[in-house]
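With one protein chain removed, the remaining protein chains of the complex are shown where they sit.
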Amino acid sequence: MTDENPMLAVVKQDLGSKAVEVTAPRRKRMIISATPETYRDVIKYLQDKMDCYHLSVLQGVDNRTNFEVVYHFWSDRNGMFTVKVALPHDKPAIGTITDIVPAAILYEREVHDLFGIEFPGHPDMRRLLLNDEWPKDEHPLRKDWKMDEKKFYGGVKSSTGGEKSG
Amino acid sequence: MKIPIGPQHPALKEPVGFMVNVEGERIKSLDLDVSYNHRGIEKGVEQRDFNQSLYLIERICGICSHAHATNFSKGIEELMNLEIPKRAAYIRLIVAELERIHSHYLWVGVAGHEIGFDTLFMYTWRDRELVQDLLEIISGNRVNYAINCLGGVRRDLNEKTIKLALDHLKKLGERAVYYTKLATTEETMVDRLSGVGKLPYEKAKSLGSVGPTARGSGVDSDVRRDDPYLAYAEVPFKVITANNCDVLGRTIVRAGELAQSIEMTKWALENLPPGEIKKAPPRSAPPGEVISRCEAPRGELVHYIKSNNTDKAERFGVRTPTMANWPSVVEGLTGQNIADIPIVVAAIDPCLSCTSRTTFVDTDSRKSWVWNWDELRNYSIRWYRENKGIYWGD
Partner (left out) sequence: MFENLVKWARKKSPWILLFNSGSCNGCDIEVIAAVTPRFDIERFGIQVKGSPRHADILVVTGPVTRQQASRLRRIYDQMPDPKYVVAMGSCGSTGGVFKGLYNVLEGVDKVLPVDAYVAGCPPRPDEIIDGVVAVLGMIESGDGRARSKRKDPIRIERKPLPEVTA
């Protein structure tokens, strides 16, 4: 796409060292990489100065070497801002944003269920999508997850108690 | 007392579980369980190539299936730097607006059914059949049309189809005027729907509501106008908002959008540019990431796609509009009456059959009981008849 994002220079200057990298693939899209220490400041900046009143979604990504939590914010005037925060593969955790962004309440539960990323401070961290019988430490959207034939994941039990049912 | 509402609904979409804490008839708090429809599609797309994924993604939801397929196709096309021919963009737009028409007709019928107005349900679904016929002639199937393919559309429209479509749209337009008047000004409807499920403007924004739920509370945001895709930058249309901040507001918005969509489809059919309908896409997508948004009938739909130089997606994330609207249901029902649950849940147009068991727990009398949706709906209709005199006699 050849069209430029007019806010790119402004954002780069305003955020300074808080953002690890700022790119704009096209008009109305901007990607800001932040660290677990600075992401809240970046989000507050987007809400106050860039008119990002709407959290579209927050999602998890497994890059095999690390995890990422991506926050997509939308502003009618300035377009979509994606804030990415990289997390280590071992015990990934990032503080909740439900105090500044109430809309995040269900999305953080979903990421926790599917990736195992912790969100300390979340008011109500329960399972959202997986059933109660699903083993507690198995997170299906991780790249290295494979279904174990001998375990039971909920639903219908076979005579051996595992997955292969008759 | 906790009242569980059971998981089937004779008239609708997917299962949702409710756990309601009540005091007498007032709801103290409401909790939802949305896991019944979780199938594991995001993982499935990582294992299938783009063409196979398209079939899977269409079936995330059967009512807005074209929105999902279009969103995915345009995301992949953006990654591949592929621009589709103009005629294809117009055909995608026509099917998208026809889908919006069928979805809003469906909704008006369902809302009518929830409040006991079954005649409206039958009328709107009968008229909706005209739209289904059109979709079948254009694409080959009444639901799950699969008109998209990477690089364009699969089938073209010929002169006869266009003429038939314009004919049907004229009939639909006349009926739409009637339903709009009925839904927005008829005294009994207005009485029944206003003041229910309140969602103030600030809450609508901060809870992340989208689509007619947000526009019914005055939030002026529509992906078709703010982030134009396909041919929406060229087609003239208005974004409908309402300031009622309750279920009546959402009804007004949907009725207005119905009329707008009929006009847009007519315009697009009359101004369909000639040309090719598809372009051959490359085999794989270069590494990158894209956020693809579109305005599904229920609101903003977001797909986040990452590619890695193969013909499979590295990560595919979906956020359906219904997921974004659940917090507003909780907000709209807290402190309200049990009798309001059916219509407030139906008002966000959940792309989920809201037919789960609802568990009720009364903290006063320490009783708890389970209702299925039919029992809750009958309770609601009876309550409104006895306490407010609102009844259609169906």
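Which chain is which? They are A and B, in the order written, and residues in each are numbered from 1.
FYI, contacts are C-beta pairs under 8 Å (C-beta built on N, C-alpha and C of every residue); 3 or more make two chains touch, one makes a residue touch a chain.
All values reported here derive from a predicted model rather than from experimental measurement.
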Out of B:G44, B:G173, B:G195 or B:G288, which residue would touch the omitted chain in the full complex?
B:G44
Where chain A meets the left-out chain, the residues are 130-131, 133-134, 140, 147, 153-158, 165-166
Interface with the undisplayed chain - residues on chain B
7-15, 35-41, 43-44, 47, 55-56, 59-63, 65, 106, 121-122, 125-126, 129, 132, 142-144, 351, 353, 355, 357, 372-375
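By our rule, only the chains that are shown with their structure count from here on.
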Under the stated contact criterion, what part of chain B meets chain A in this complex?
34-35, 38, 40, 42-43, 78, 81, 205-208, 210, 220-221, 226-227, 288-291, 293, 300, 302, 304, 306, 315, 317, 319, 323-324, 326-327
For the complex, give me every residue of chain A touching chain B.
1, 25, 28-29, 31, 53-57, 59, 61-62, 70, 72, 74, 76, 79-80, 82, 101-107, 114, 127-131, 140-141
